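The other protein chains are all here in position, but one chain of the complex has been omitted.
After this line comes chain A, so read on.
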Amino acid sequence: MTTVEELLLPSAEPVCLIDQNGVPHENPSYAMPAKEALLDGYVQLIKGRRFNDQASALVRQGRLAVYPSSHGQEACQIAATMVLRPDDWLFPTYRDSVSIMSRGVDPIETLTLLRGDWHSGYDPYEHKVAPQATPLATQLPHAVGVAHAARLKGEDTVVMALVGDGGTSEGDFHEALNFAAVFHAPVVFFVQNNEYAISVPLSRQSAAPSLAHKGIGYGVPGERADGNDLAGLLAVLGRAVEKARSGEGPQLIEAHTYRVQAHTNADDASRYREDAEVAPWLERDPIQRLTTYLERQGWLGDDVRERAEAGAVEVAARLRDGLMPEPEVDPADLFAHLYAEETQQLREQAAFLRDELAREEA
């Protein structure tokens, strides 16, 4: 007989289907994803890595105000969207730009928030991607709302809600899990545990055996995966999405990964961690291990490599070209989009600013 604990608690070890040496691992519960999925994932990983590195370079050149890189976490970023259908939703944080791009959002629009010309650059409905959330965990109750509404409307939409390890400490995380469980909402809560919340290590964030264990108190099944193994992530997230879609309610997945770079360019990681700690994680690089595996399988032909490289070159060029010119901002935008019907108060303030700027020009 299966116990409640067995149904709700994560596996003893994070699920890993391809280890850091590129060696495949049999797992009784999860099958290796299909060849096509892995090749597609490979192409997207290469592109995602280039996106991260190009965006970081643009910060150094002063083209972006800030960029929280997901370098090293690309497998999580890509897997999160690969398991979704077009009518599913993604709820990202500020660190999830690569996920947003992999969902089909234009890379420049993805970076609008971080460049500073507007708070969100894309239409959330076009690709079903919520605006990037900066206040931690606040997007999670929204994700539950979207999922609940979909259920009420009879749609079989699933919502993928992303959050960091630090974000799991916020009240909103707990309220979202509880709501989702009570309403049986089809949400996959996907925690990218990258070991740090700015300077605070996981041990200071939570004393739970794992973050996936946090689900049991709410009646939400938890599972954990090696966050640098695209294959394992696709299997685990894919299963979670399937369960949510088929009416089994919310799922909590924790990916064990690592924030290889500093929190953002404004952060000095040497203040709180040793380089020696980072080194072994570089050897667990998600791209490296998948590449090794695909090569050994004899699947990584020149065509795939070329496709990946072309995608990477294209996205880098797009970022350089799109972010090089100083963005044109229109001060009149300040007063736009506040209310469906503009208030007299704002009309007056807009007129005041127009006059002021006209006088300055004269």
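The definition used in the following text is that a contact is a pair of C-beta atoms (placed from the backbone, for glycine too) under 8 Å apart; a residue touches a chain by one contact, two chains touch by 3 or more; residues count from 1.
Just so we're on the same page, contacts and distances are computed from a predicted model.
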Per UniProt, the name of the complex member that is left out, chosen from "cytochrome-c oxidase", "Fumarate reductase iron-sulfur subunit", "FAD-dependent oxidoreductase" or "Alpha-ketoacid dehydrogenase subunit beta": "Alpha-ketoacid dehydrogenase subunit beta"
Absent-chain contact - pick from A:L113, A:A212, A:A244 or A:V260: A:L113
Option from A:A149, A:I198 or A:M324 whose C-beta touches the chain left out: A:I198
Selected residue (touches chain absent from view) among A:T134, A:S246 or A:Q297: A:T134
Where the unshown chain meets chain A, residue by residue: 65-66, 94, 113-119, 134-136, 166-167, 169-172, 197-200, 204-206, 266-268, 271-272, 327, 329, 331, 333-335, 338, 345-346, 349, 353, 356, 360
